[in-house]
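Note that one protein chain is taken out, while the other chains of the complex remain in position.
Up next is chain A:
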Amino acid sequence: MSGIVVKNLCKTYKGSIEPTLKGLSFQFREGGIAGLLGPNGAGKTTTISILCGITRADSGSVTIFGTPQDAAHREAIKHIIGIVPQQIALYPQLSAVQNLTYFGNLYGFKGKALQEKIMYYLELFGLAHSADKEIYKYSGGMKRRANIIAAILHDPRLLILDEPTAGVDVQSRNLILQFLKDYNARGASILYTSHLLEEAQSICEEIAIVDNGKMIVHGNPNELILKHSQCSNLEDVFLHYTGEALRD
């Protein structure tokens, strides 16, 4: 099957007794918007790192659009994925244009074509007026938007976002979510993690809830809500599966 296929992923970090992933498996179809949800410490970030090839799994396999994520195909996978990390992975002392030009150059883009693309996205994300302002002078929402642009300069087929709307205002969140829908409409797949379950419910076609390094439930969010009569929204479903105990 095409799309994102994760099978029996296991990972224990050095110095850690408890495994972070204990045979995690799920699959998302190509061309959709999928949500990887779970409480703190569930293993979401580790899973994303393994999907990107940044972290090696102890065992198990990952296939993205039919290409296995292994040493032989790591470079090929890099071409098809774009990642928006939780941190603002930009140089705070440089302006948005300088940052985006640099990352564009690293992808091999240059000259007028690159500058036009950067300006297009800056306009789209409402940052054109601050294009030459240093990133550290940006508001939280502006930083998040610039962070997304840096991940899509090479038009990835799969966009992975780790908490893309954390700490942003409603306006910025709406703009980001609208962009994700539009980008998905252009044929790209989106995998997204968030603690904002209402947001996930509104944009995700399928979700996987993971906890303690394992898959708990997988499916369409609305179907999952209907499946549990006592649940009126995705947050209820989430609490139903993961419990109310605090996670540290």
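Criterion: a residue touches a chain if its C-beta (ideal position, glycine included) is under 8 Å from a C-beta of that chain, and two chains touch if they have at least 3 such contacts; residues count from 1.
In this section, contacts and distances are computed from a predicted model.
A.B. asks: One chain of this complex is missing from the view, so tell me which of "ABC-2 type transport system permease protein", "histidine kinase", "Predicted Zn-dependent protease or its inactivated homolog" or "ABC transporter ATPase" is its UniProt name.
C.D. replies: So, among "ABC-2 type transport system permease protein", "histidine kinase", "Predicted Zn-dependent protease or its inactivated homolog" or "ABC transporter ATPase", the name matching the hidden chain's UniProt entry is "ABC-2 type transport system permease protein".
A.B. asks: Please identify which residue in A:Leu21, A:Ala34 or A:Cys52 touches the non-displayed chain.
C.D. replies: Once the missing chain is taken into account, the touching residue is A:Cys52.
A.B. asks: Which listed residue (A:Arg29, A:Lys110 or A:Lys181) would be found touching the missing chain in the intact complex?
C.D. replies: If we include the chain that is not displayed, A:Lys110 is the one touching it.
A.B. asks: Which one touches the absent chain: A:Glu30, A:Glu134, A:Asp155 or A:Asp236?
C.D. replies: A:Glu134
A.B. asks: Considering the whole complex, which of A:Gly66, A:Pro92, A:Gly167 or A:Gly243 touches the chain not shown?
C.D. replies: Hidden-chain contact among the options goes to A:Pro92.
A.B. asks: Give me the chain A residues in contact with the hidden chain, please.
C.D. replies: Residues 52-56, 75, 78-79, 81, 83, 85-94, 98, 101-103, 105-108, 110, 134, 150-151, 154 of chain A touch the chain that is not shown.
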